[in-house]
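Written out below as structure tokens is the structure these notes cover.
For this view, one protein chain was removed and the others were kept in their places.
Lettered A, B and C in written order, each chain numbered from 1.
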Amino acid sequence: MTVDTIKPDDLVLICFKDRKYLKRIDVNSTFNGKGGSIVFSELVDKPFGKKYGSYEIYKPTLEDIIMFGIKRDTQIIYPKDAAYICLKLNLKSGSQMLEVGTGSGAMTLMFSYIVGPEGRVVTIEKEERHFRNAKKNIERFSKFSNVEMINSDIFDYNGSGFESVFIDVREPWHYIGHIQELIRPGASIGMILPTTNQVSEILKAFEACNGFGDIEVCEILLRRYKTVSERLRPFDRMVAHTGYLIFGRKLSI
Amino acid sequence: MTVDTIKPDDLVLICFKDRKYLKRIDVNSTFNGKGGSIVFSELVDKPFGKKYGSYEIYKPTLEDIIMFGIKRDTQIIYPKDAAYICLKLNLKSGSQMLEVGTGSGAMTLMFSYIVGPEGRVVTIEKEERHFRNAKKNIERFSKFSNVEMINSDIFDYNGSGFESVFIDVREPWHYIGHIQELIRPGASIGMILPTTNQVSEILKAFEACNGFGDIEVCEILLRRYKTVSERLRPFDRMVAHTGYLIFGRKLSI
Amino acid sequence: MTVDTIKPDDLVLICFKDRKYLKRIDVNSTFNGKGGSIVFSELVDKPFGKKYGSYEIYKPTLEDIIMFGIKRDTQIIYPKDAAYICLKLNLKSGSQMLEVGTGSGAMTLMFSYIVGPEGRVVTIEKEERHFRNAKKNIERFSKFSNVEMINSDIFDYNGSGFESVFIDVREPWHYIGHIQELIRPGASIGMILPTTNQVSEILKAFEACNGFGDIEVCEILLRRYKTVSERLRPFDRMVAHTGYLIFGRKLSI
Partner (left out) sequence: MTVDTIKPDDLVLICFKDRKYLKRIDVNSTFNGKGGSIVFSELVDKPFGKKYGSYEIYKPTLEDIIMFGIKRDTQIIYPKDAAYICLKLNLKSGSQMLEVGTGSGAMTLMFSYIVGPEGRVVTIEKEERHFRNAKKNIERFSKFSNVEMINSDIFDYNGSGFESVFIDVREPWHYIGHIQELIRPGASIGMILPTTNQVSEILKAFEACNGFGDIEVCEILLRRYKTVSERLRPFDRMVAHTGYLIFGRKLSI
């Protein structure tokens, strides 16, 4: 059986009770957390899934990277939303997709992991500050060289043929007309917006342009439970709102 | 710009208001639904996204296939849950994964689409009736030849090295010990169970075997909104429960 | 021990599985439902809580009356919302309150039951059709003579001194200024509105008039479970939306 073992410079997820840390194995260094110290050199050649004192050491998943690895200067899109967005955009191995608003690059990474080496993600970010931060994140965590990063206004971009598009900007109604040109007839479109006013606004834009069908507006709620078999119950508090998700498909004329 | 056009024998999604139908284009045939008739031959060479009378014609997404294409003789796993399961199992292009309980093959297809041509999905189903139904579904809708279907008891299966496993059987606590042998240290495990009693039972099994960490129990709720800009409000009714999702990661000894 | 026994002309709630019927005992009549026939005369002098074949016979609660007794020609306010509204309006034995928009009179009855013989409910309905229907409902089900029903426009009403007000009209923002005059400084105000656009509108009115503080906007969700001890789980479907509740308190100048 193949066993994944921890190597120098590997990323690891360190878990202690409800806390999680994403770290790179530096064999000359020691990690100090709430559960005591970890001498990194002692982890080398040990299998992932290892218990070390009261810690557990795992190979980071994409979710771990998004939650604990990405450096963020924009609003996070939570995994519960991100996963549903990928489904609604019909992402699979080989998909060709466009992202408008790279933000921190977390969604970009997720798209990249799913569409794989035969797929393609073009992502456009106007703000240079976000672009540079996203670039670092993507360089640090990417697995496939299938991402094309562009630092420009979406109106200056004229690619075409995308099978789906994800738009994460504050006022997407300004861009709908242009984005419509970039994607194939029947292509899936997705957005996330925090307020009901914005949702009303984008619906108004859809109603006006008449270029999109199968519109869906929804919220995804994640409710976690305490994992004690004899006292099963939801956690006392939860994330109640991240954003409204809006989806549609491009009509052909 | 590449335009996807409808060809004979293509699968199409036909939308009329809230109704959706998944059909194959038979050029000698006519579709009759609530919104009137569609002469299929008239759709040929038209782009996807086409309006036809009061219908809209789309290229089916994976979600459409799961919801409207799959022939089902077991309980459906809804897209909201399926998407989050894929995320928690860390599925991406190239993943090697195991599914215990093929059911109708809907999740198998989803796994197959994501892991792509360089990935691999082994799926095991004990009941011959389910196995045969799933086989037909997978043959009909698969895109990549990355699925190995096995009609046997999980106890008779001895593969190894899987990076993740999804278990969809009624009493998973019986199989945890064996499944632990088949997956890598650190591998992700996922399950769906409809009752709180079953969740307590599987948590008890985890507590007893001490072989899994980072246990998470949760529910995903999807709340849809009516898409009228001037009267934005949730739909009156919603799916309130599909199942509890249980996740963990294998510890190494 | 006092035992409530069923008398001729009593209201009874008849339960059969998930079905409930509110009926008046007519000793010359027979009830026919999904669970078979009930000869009403056989129930006389029997205690409430009686099993009769596969039926259970109860004395109706206020909730039963609201759900199964009230004749309705306006939108129902569900018990989950009604109960929270009463709390937020600080209703108790002896309260003096105003209702704008009597509707079917269901909330009026609930207010009446709580404020009791020493309290007072003034309710105003513009539409004569609703007024007449509500009058019948209230005459049929009231317990205390503490309700004053008025069939007029709220602008024609000039009472004062109310400790709280409940407003159930489509565009409450038109009336806020006038209603402010009718209630005491510090009085509680409550509303229910189905769309987010209406909520934005009323918040705008509050922001403009500057006469109300401690504004709260919320939703109440009720999730029911199947009551089988060994297979505890939520019902598959639930009511996902009834209305947004809006509360505030009148500021003094």
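Here, contacts are C-beta pairs under 8 Å (C-beta built on N, C-alpha and C of every residue); 3 or more make two chains touch, one makes a residue touch a chain.
Bear in mind the structure is a predicted one, so any value in this text is a computation, not a measurement.
Student: Which visible chains touch the chain that is not shown?
Tutor: Every shown chain touched by the left-out chain: A, B, C.
Student: For the chain not shown, which residue from C:Phe40, C:Phe131, C:Phe166 or C:Tyr244 touches it across the whole complex?
Tutor: Checking the options C:Phe40, C:Phe131, C:Phe166 or C:Tyr244, the one contacting the hidden chain is C:Tyr244.
Student: Contacts of chain B with the missing chain: which residues?
Tutor: Contact residues on chain B toward the absent chain are 196-197, 199-200.
Student: Residue-wise, where is chain A in contact with the chain that is not depicted?
Tutor: Chain A touches the missing chain through residues 194-197, 223-224, 230-242.
Student: Given the full complex, what residues of chain C touch the hidden partner chain?
Tutor: 1-4, 15, 46-51, 56, 58-59, 61-63, 79-80, 82-84, 86-88, 90, 92-94, 113-119, 143-144, 160-161, 184-188, 196, 199-201, 203-204, 206-207, 213-230, 232, 244, 249-252
Operating definition for what follows: only the chains that are shown with their structure count from here on.
Student: Which one of the chains is farthest from chain B, going by Cα centres?
Tutor: C
Student: Is it true that over half of the residue numbers where chain A touches chain B are used by both copies, so same, or is it different?
Tutor: Counting which numbers both chains contribute, over half are shared, so the two copies meet through the same residues.
Student: Can you give the rotation angle that fits chain A onto its twin chain C by Cα atoms, in degrees and rounded to the nearest 5?
Tutor: Going from chain A to chain C via C-alpha fit gives 180 degrees.
Student: Centroid of chain A to centroid of chain C, CA atoms only: how many Å?
Tutor: So the centre of chain A lies 45 Å away from the centre of chain C.
Student: Using mean CA coordinates as chain centres, what's the gap between chain A and chain B in Å?
Tutor: Each chain's C-alpha centroid was found; their separation is 20 Å.
Student: Two-or-more-chain contact residues of chain A, please, as numbers and ranges.
Tutor: Residue numbers touching two or more other chains: 196, 199-200.
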